[in-house]
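Only one protein chain is missing from this complex, and each of the others stays in its spot.
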Amino acid sequence: MTDHPETVQPAHHGYISAKSAYLARLKRIEGQARGLQKMVDDEKYCIDILTQITAMTSALESVALGLLGDHLSHCVHEAVAAGGEEADAKIKEASEAIARLVRS
Amino acid sequence: MTDHPETVQPAHHGYISAKSAYLARLKRIEGQARGLQKMVDDEKYCIDILTQITAMTSALESVALGLLGDHLSHCVHEAVAAGGEEADAKIKEASEAIARLVRS
Amino acid sequence: MTDHPETVQPAHHGYISAKSAYLARLKRIEGQARGLQKMVDDEKYCIDILTQITAMTSALESVALGLLGDHLSHCVHEAVAAGGEEADAKIKEASEAIARLVRS
Partner (left out) sequence: MTDHPETVQPAHHGYISAKSAYLARLKRIEGQARGLQKMVDDEKYCIDILTQITAMTSALESVALGLLGDHLSHCVHEAVAAGGEEADAKIKEASEAIARLVRS
C-alpha cells in the first residue's frame, strides 16, 4: 500500500474501515487463548474452562460474521455492480466460505 | 402466481429452478422426522437416535446452505445489479440470515 | 415390552419417562418439515424459508440435547454405577455422540 504514496489508495477490502476495531477484538481473543492456558496450567475446573472456550468461540464467530458481512457489502457488492464472470465467482466463493463457517 | 395467467412469470426466487430437488430433499427430511418418532416409540437406543438426529440436522443445514447460495446468486445479485438502497438492504438481510444460521 | 406382562419392565432407556413429550416434539418437527415443503412449493421468499429452517434446526438440537442429558442421567449413570469396562465404553460412546453433535 506504500508504493503509490501520492495517490489515495482505495479500500481494497471491506473491513478496512473497521480495521482497528477488528484488531482490538482479535487482540482480546488472543488474550482469551492465553487465559485458557493459565486455567489449564492452574488445573482449574474443566467446566469453567469449557465455559471460557464457549465464550471465545462466540467471540471468534462474531468476528467471522462481521468480516463476512463487510465482504458482502464491499467486495461482492462491487464485483456484482461491475458485472461479468467475476460477479458469479465472488458469489460462489462467498457461499463456500459461509458453508465452511456454518459447518465448523 | 395465478393472477396473471396469460403472462410468463419471472422466476422471482433463486431456488425456483431447483424447486423439485428441494422438495424431494425436504420430503426426505420429513421422513427422517417420522423415522425418529418410530425410534422413540420403539425405545431404540439413545445413541442411535442421536446419530439419526445428527444426520437430519446435516441434511437441513445442506438445504439451508443451498437456498442461501441460490439467494445470493439470484435475489442479491439482481438487487445489487439494479443498485440503490435496495441493494444494501438485501445484503444486510442476507448477512443477518447467515448469522442466524451460523449461530443455530 | 409386552411379552413379559407379569413382570415390571425396567426402563431400559433414559428417555422413556418423557416418551410422549419427545414424540410430541418430533411430531411438531415433522410438521415443520411439511411446512417447509409448502413454502418452497408456494415459492415463498428465501429468507423466510431460511428463518423457518433455523427454527427447525434449533428444535431438533433441543431434542438431541434432551435425549443426551437423559442418556447421561440414566444409561451412563447406571453403567458407571455398575462399574467395569462397560462404564468406560459407555462414556466413550457418549463422548463420540457429543462430538458428532457439536460438529454437525
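First chain written, first letter: the chains are A, B and C, and each begins at residue 1.
Following the convention adopted for this analysis, a residue touches a chain if its C-beta (ideal position, glycine included) is under 8 Å from a C-beta of that chain, and two chains touch if they have at least 3 such contacts.
The shown structure was predicted, so the numbers you read here are calculated from the model rather than taken from an experiment.
The missing chain lies against chain A, touching residues 1, 12-16, 19, 22-23, 26-27, 29-30, 33-34, 36-37, 40-41, 43-47, 49-51, 53-54, 56-58, 60-61, 63-64, 67-68, 70-71, 75, 93-94, 97, 100-101, 104. What chain C contributes to its contact with the hidden chain is residues 61, 64-65, 68-69, 72-73, 76-77, 80-81, 83, 87-88, 91-92, 94-95, 98-99, 101-103.
To be clear about the criterion, only the chains that are shown with their structure count from here on.
Inter-chain centre distance (chain A to chain C, centres taken as mean C-alpha positions): 33 Å. Centroids of chain B and chain C (each the mean of its C-alpha atoms) stand 22 Å apart. Shared interface positions of chain A, defined as residues touching 2 or more other chains, are 103.
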